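With one protein chain held back, the other chains of the complex are shown just where they sit.
Letters are used for the chains, namely A, B, C, D, E and F, taken in the order the chains are written, and counting of residues starts over at 1 for each.
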Amino acid sequence: MMNNKSGIRRLVLDVLKPHNPSIVELAGVLGDVEGVDGVNLSLYEMDQKTENVKITLEGLDLDYELIRQEIENMGAVVHSVDEIAAGKKIIEEVETHQDR
Amino acid sequence: MMNNKSGIRRLVLDVLKPHNPSIVELAGVLGDVEGVDGVNLSLYEMDQKTENVKITLEGLDLDYELIRQEIENMGAVVHSVDEIAAGKKIIEEVETHQDR
Amino acid sequence: MMNNKSGIRRLVLDVLKPHNPSIVELAGVLGDVEGVDGVNLSLYEMDQKTENVKITLEGLDLDYELIRQEIENMGAVVHSVDEIAAGKKIIEEVETHQDR
Amino acid sequence: MMNNKSGIRRLVLDVLKPHNPSIVELAGVLGDVEGVDGVNLSLYEMDQKTENVKITLEGLDLDYELIRQEIENMGAVVHSVDEIAAGKKIIEEVETHQDR
Amino acid sequence: MMNNKSGIRRLVLDVLKPHNPSIVELAGVLGDVEGVDGVNLSLYEMDQKTENVKITLEGLDLDYELIRQEIENMGAVVHSVDEIAAGKKIIEEVETHQDR
Amino acid sequence: MMNNKSGIRRLVLDVLKPHNPSIVELAGVLGDVEGVDGVNLSLYEMDQKTENVKITLEGLDLDYELIRQEIENMGAVVHSVDEIAAGKKIIEEVETHQDR
Partner (left out) sequence: MMNNKSGIRRLVLDVLKPHNPSIVELAGVLGDVEGVDGVNLSLYEMDQKTENVKITLEGLDLDYELIRQEIENMGAVVHSVDEIAAGKKIIEEVETHQDR
């Protein structure tokens, strides 16, 4: 879907969070952030005190700082930005020989 | 399918249940919960007394507390929320180099 | 395909059957059961006396007890219900990090 | 594609055949059998005297006995029925945790 | 795409050829054979004198003898027919538990 | 989508960058470059001082020199061009036997 304004279309974040607030509450908050069409949180590791969650967000013009702030307000921290797509449409990463 | 109200669109739960009530009864109950368009229960482990079931639910505005309550009413327990999608549309988790 | 009546949409059964009646006869019987749109029987193990068959059934409102009865009438037994989908539409199981 | 008459929609057969008649001749014969929309023969093993062939047939109302007879007329034998789909539409086998 | 005349719709051949004529020339010849809609030649092994090529052909009514003759006219030989599809439409081979 | 002017349609670059400016800033800059429809940056390695990022760009007529310059202006360097697609439409790389 092309849109002639270029902006951030997708963010994939590696986030470390405490058990509380829960992943359900964090999803609700991020789902309501301005510019976010949808958010997917997938849990990939859990230990006694913390959870590692991969957060995928998509929208027409995502505001990374605002999103990072909301995550930090919930006591969590962005460990790294693992993927980001920007421009007039979302481009997928292309697998190359170097990846195989 | 975009819908301008943001809410929880998908829940993937890791659930521990006794053999009774059966997975068929649990599916019937969860399929009728308010806001649930569809539910998928897949059995991944079974031992003498219990069953580990992955439950995937989708809808426009899922009520996690209501769903958790229904599961507990059937003698089962939510072990963890493994994935959750929220917002105006369902966003899929994007595989990154860190996952490979 | 949404249908506002929620019911069982898919059943995946692990079934142990004798060589006779044959898998062809069992398919014919299950294909005619009330509420069944389609059935898929796939053989995954065979020894001298028995066959392990995975049976996938889909419909708008599957009657598990009726299906189980038909299977038992043919001398076979349902070993486990490995997957069940219910509600207004079929939801597929979502692969999570825990599955990988 | 739904059709309100339920019948056998797909057969996957494991067949042992001599080198002659050839796989091409067998395909021609089975492609012309009443009720067969299409047939796929894939060779998976060959030794000095015989060939192991997987035969996939699809149609609206396949006649297994007629098909088995045609295969035997060509000097081959059905070793097993590995998959069969019946009903108003073709349902695909669903991969479960037990398969992984 | 259904066509009420049943014939051979796809052939997959394992062919051994000398370096000359080249794979490009062989492709040109086979692409022009009566009844061939398209041909794909993929090189999977090469040694000092010969090349092993997998040739996939599709059409409404392929003439295997004519195709085999054209291949032999180019100094090559059909080692085996690895797959053949016939009937009113192309049916794909279905993967079964036995293949996994 | 065919366009009768042939130009560079896709670039996949292996880029080494310092932590600052961030991958988010780099995405914003590249998303705005003339001729870029979309850009995807995926992080595949990070150490104390640098990050290895794979950058996929698509557009109708990408200007490699301009893109390379923008990347260098941000203190990063193009390590290699891993894939490039040009012409009237984007052609995907085809996996061959040699790749398997």
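Everything below uses one rule, namely that contacts are C-beta pairs under 8 Å (C-beta built on N, C-alpha and C of every residue); 3 or more make two chains touch, one makes a residue touch a chain.
Please read these numbers as outputs of a predicted model, since none were measured by experiment.
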| item | value |
| --- | --- |
| Interface partners of the hidden chain - shown chains only, full complex considered | A, D, E, F |
| Touching the absent chain when the full complex is considered, from E:41, E:67 or E:91 | E:41 |
| Absent chain, residues of chain F that touch it | 2, 6-9, 11, 64, 80-94, 96-100 |
| On chain D, residues whose C-beta touches the chain left out of the figure | 42-45, 54 |
| Residues belonging to chain E that touch the chain removed from view | 10, 12, 14, 22-24, 27-28, 30-32, 36-44, 46, 54, 56-58, 82-83, 99 |
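Please note the rule applied: only the chains that are shown with their structure count from here on.
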| item | value |
| --- | --- |
| Graph distance between chain C and chain D, where chains that touch are linked | 1 |
| Intersection of the contact lists for chain E and chain F | none |
| Option reproducing the contacts of C-D, where over half of them reappear, out of E-F, A-C or A-B | A-B |
| Copies chain B and chain A - interface residue numbers shared by over half, same or different | different |
| Distance between the centres, which are taken as Cα means, of chain E and chain D, whole angstrom | 21 |
| Intercentroid distance (Cα basis), chain E paired with chain A, Å | 48 |
| Shared interface positions of chain F, touching two or more other chains | 42-43, 54 |
| Interchain contacts, given as pairs of chains that touch | A-B, A-C, A-F, B-C, B-D, B-F, C-D, C-E, D-E, E-F |
